[in-house]
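The complex appears here minus one protein chain, its other protein chains still in place.
The first chain written gets the first letter, and so on, giving A, B and C; residue counts start at 1 in each chain.
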């Protein structure tokens, strides 16, 4: 009501995530599909895309990597955020047994997918990765949902030493998943794509690119001939890895 | 579709009315309440308000009094007219026995009221007036509808010599009508108002004023503090006659 | 005496909506814009009774003008376009209507604003002189109509010099509260504002219609307006009107009537945050009519409560950060 552009929310509660990370629960809901994102403005600071970690109430999880995310992580109860969206297309879910793979701030894109899919009676497992244990985010949320989590850290401080791609190897060999859903650093997603090439497991990847408009006009978020904000942020793995992965044919 | 402003109709058939008058049937319909009007544009000539004589198909009846109406009366089958609207508020009909009183081009505002009211099971009678028989319009339409018409001409060439107000006197004395609906020259409507003052017969008057916008912005059509295009063109008699009739209290 | 004045009895009476426009007190910031509902005493008074803080009559010139033939005013989907062509009954007749309007508004506290235009600075001054008997509360000088360029030439409002000349000419014959109405089409509107204020304006209306624009009918293969082009108003022009108010507010220190595309309480508040003291309401009367004043006032009041704003003075120009 107070502007043509944004809906203003207040922070209801704040939870410290990893070192330099936080989850914020806001004072209202926002109808969104899993995988969709919002543009969040902090007046005087910046406006950036963030995944809808949960939609009722609207919740966000932020990894502190720069000026905007830093300010977000320092918000306190009662502080306001300006939100527009949701934008983009979410995950296309048709499988029974879903394997979710998340890294870094990308994990926030997977929690709503997990909870919705459970509601729909699907089976969900998740692998979360980070450099070190103190950088892992949102494990608590999957615990809340009763979803088994496989952890992987580069330094082995939690879970298997190595990457999430290593961590899911046993599940893949066992032929457990019907489909794999991932969001995280691009190298992680490329590695995952390579591992799955040749299998017939559908792979869905959610990407993070710098954005200006969020609704398919400015071209800032392009990935090959695709616009992450409009055609994504979720893509079929094959389609985008052809552009991203120098080793793909 | 061809402009944001007008719907274009073609003339399907044309009927000569009185000397210098014509009715045009157009090639489409326009949902309207009895008493509402449209703005009709003839490119290169003018744009003027005209009553919706019939709404399916949209039909207009025009009295040739100046450049625009003259051009309208000369339109042939296949010619186009540009129409916007409908605008205004129509007649508020609550009565069982309706007496319609029309003069000049104002008669066109009454035909749709007559046909709708018949459909709704009401009883309708009508009085039509003009200076002389050759200037009477639309009698055929009431005949088609099976509505009894009382004619009045100043020179007595058709019907009673005198005015429509004289012509309806017997019906009034007999206490026939529940309400009176009129559209015509302002002197006629003032005379009607004076005749009915003191009776408790509801009187509804439809006015014709020069218009620019048709939707209540320009103020061109004002009548006291009322805007004919927006608050009218139909008004409760008492309300406007207070402004118009120098003899009203 | 209105609600705000009673607030000194103690308890908070709700947000203060009254404003001071060049020395004239308005009960609320909403001003019926010039050219909407004409100059008839009846319609002006009706808008006032319905809740406008002030009402502006249609611009008039010394001599009567017929204006352009129809079509003259159209809805095109995102607002209006008009080329009425400053039709008016001439200053003498206008003066009578204004006198009647003033009478009808007596006791309501609604301010009456006359509007004038002319072909030369002197003609403006003469028109103002002819209206003096009506003792209106403010005079607005319309130097910015884009619909009569063919006849009257480049609008005075586009350049600082001509704009100031008109202002001076009027100032020299009229000492009451004087508004000058600027054009959103002036590429350097702040400079025009400065020179008009130096020339004696007490306040500025910012602004008139945008453009001109044109709507072509595809079947007719010609522009719809008989004048071909017309001024654009309504929602489409709001961001540009707001920017103009912002720029002008940064440049001068007189009250501004922010005008262009305002339709809701939020729109009105946006104008005020940009620096406006009062807010013009024009095209918003399409379809809705005078109820627009009550609705926008209520919305503004609600918004103020919601945002904890006690008085419009508190937020005027606050977007200048």
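Following the convention adopted for this analysis, contacts are C-beta pairs under 8 Å (C-beta built on N, C-alpha and C of every residue); 3 or more make two chains touch, one makes a residue touch a chain.
In this text the structure is predicted, and so the values were computed from the model without any measurement.
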{"item": "Residue among A:197, A:222 or A:239 touching the omitted chain", "value": "A:222"}
{"item": "Of C:92, C:122, C:219 or C:313, the residue in touch with the unshown chain", "value": "C:219"}
{"item": "Sole residue of A:28, A:43 or A:187 that reaches the chain not shown, by the stated touch rule", "value": "A:43"}
{"item": "Interface residues of chain A (partner: the chain not displayed)", "value": "2-6, 8, 39, 41, 43-44, 46-48, 80, 82, 84, 211-213, 215-220, 222, 224-227, 230-231, 243"}
{"item": "Residues in chain C touching the chain absent from view", "value": "76-79, 81, 154, 158, 185-187, 210-216, 218-219, 221-223, 228-229, 232, 235-240, 242-243, 246, 266, 269-270, 273-274, 303, 307, 315, 318-319, 321"}
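Criterion: only the chains that are shown with their structure count from here on.
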{"item": "Chains most often in contact, by C-beta pairs", "value": "B-C"}
{"item": "Whole-Å gap separating chain A and chain B, where each centre is the average of the chain's CA atoms", "value": "66"}
{"item": "Per-residue overlap in chain B, given as positions that touch at least 2 other chains", "value": "none"}
